[in-house]
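Contents: one structure, followed by commentary.
Missing here: one protein chain of the complex. Every other protein chain is in place.
Entry: subunit A
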């Protein structure tokens, strides 16, 4: 089930344009990713989308109501913010006539919004779209168990004092042990494994050691710290300000001083005591939002926009939820095949760091003849991806992984990193809980 269309092939969609149009990324901005510290953070998903959306829109030459639509990825939608895309559009002053919808494909949501926008513009249905991702994992709601909800409903429906008393008597305090929706959401209902457990599966299958994963994690922190200090995230990360006046200027989960020794002391979080996936080599639970602006050639001309990159291709793939972390190899290999390219023909890679072991398993899988043949249909393995091309400014282990946002962030950062290094082609890809993956090929202009 491929949703993508290879450039040059006749499109399978029924768009209004006869030929696919070029789709540019012209700008983008995100909030700092704010680490969840055991209590609800200051921002809802829409608050975060507004925080980075306002400075982004402010620096555009066109007015905020010039957009055709708004698409936002968000996984943990709060009950008071149903369809966060529309609420964000209104709060951003984009006008009451702005259509907006929310997309949800777990960890791919922020890229799904870009891909959907890409296809609207490519097919001639839209010219200018704001596409983003927003997530406030610290606010993931506490839920009542179904038993508790049923008991409450019975109480409300009680028709007489006797009935009421009967209901009251059935009270069982254990029913009111809250279920944390985040814990539920990060557990696959089909295979019954938490996301961390799926990383344990991959580590074993591809011989990723604890040491290798911890080393990878340290490098992620160091790369992010270097990018922050060098000002490489300026403009990409815009400060966020909480209502109480607290200023968030940069991703606050970064630990530039961490070491393999320090990480080695952490206990396995998902499969103690023998497992190896720890909080130190996993992505951080954070709040954050990100937007990119996509524009057609016409919109670029009309408003005098400066294209940063063109979207060349995209792909979505799926596999067994138990090994969801390998997804990136499927979707990006499909693109590479269409482009007749090898791994290192791509200048830069962003593979979302759900888990250090999971990223390392992906690169190991590309070197694994059996996997390449069975999963990717290749007679010879893809080979070794040059680690200097991969996640050059760190990834979710250091920055954090607000699930609905990450896919958007890696596309935005890939564009900026390619331009900074004056490089041409890049792929952003992520694994998706539930056993899917998305990938997108970009080219700077």
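Note that in this section a residue touches a chain if its C-beta (ideal position, glycine included) is under 8 Å from a C-beta of that chain, and two chains touch if they have at least 3 such contacts; residues count from 1.
We adopt the following convention: contacts and distances are computed from a predicted model.
Engineer: Can you tell which of "Iron complex transport system ATP-binding protein", "ATP synthase subunit b", "Nickel transporter" or "enoyl-CoA hydratase" UniProt lists for the chain that's not drawn?
Structural biologist: Hidden chain, UniProt protein name: "enoyl-CoA hydratase".
Engineer: Pick out which of A:26, A:50, A:85 or A:359 touches the chain that's been left out of the picture.
Structural biologist: Considering the complete complex, A:50 is the one touching the chain left out.
Engineer: Considering the complete complex, identify which of A:211, A:249 or A:373 is in touch with the unshown chain.
Structural biologist: Touching the chain that is not displayed is residue A:249.
Engineer: Who touches the missing chain here, A:192, A:239 or A:383?
Structural biologist: The missing chain is touched by A:239.
Engineer: Out of A:21, A:91 or A:420, which touches the unshown chain?
Structural biologist: A:91
Engineer: Mind listing the subunit A residues that contact the chain we can't see here?
Structural biologist: Residues of subunit A in touch with the missing chain: 50, 54-55, 58-59, 61, 63, 90-93, 95-97, 235, 238-239, 241-247, 249.
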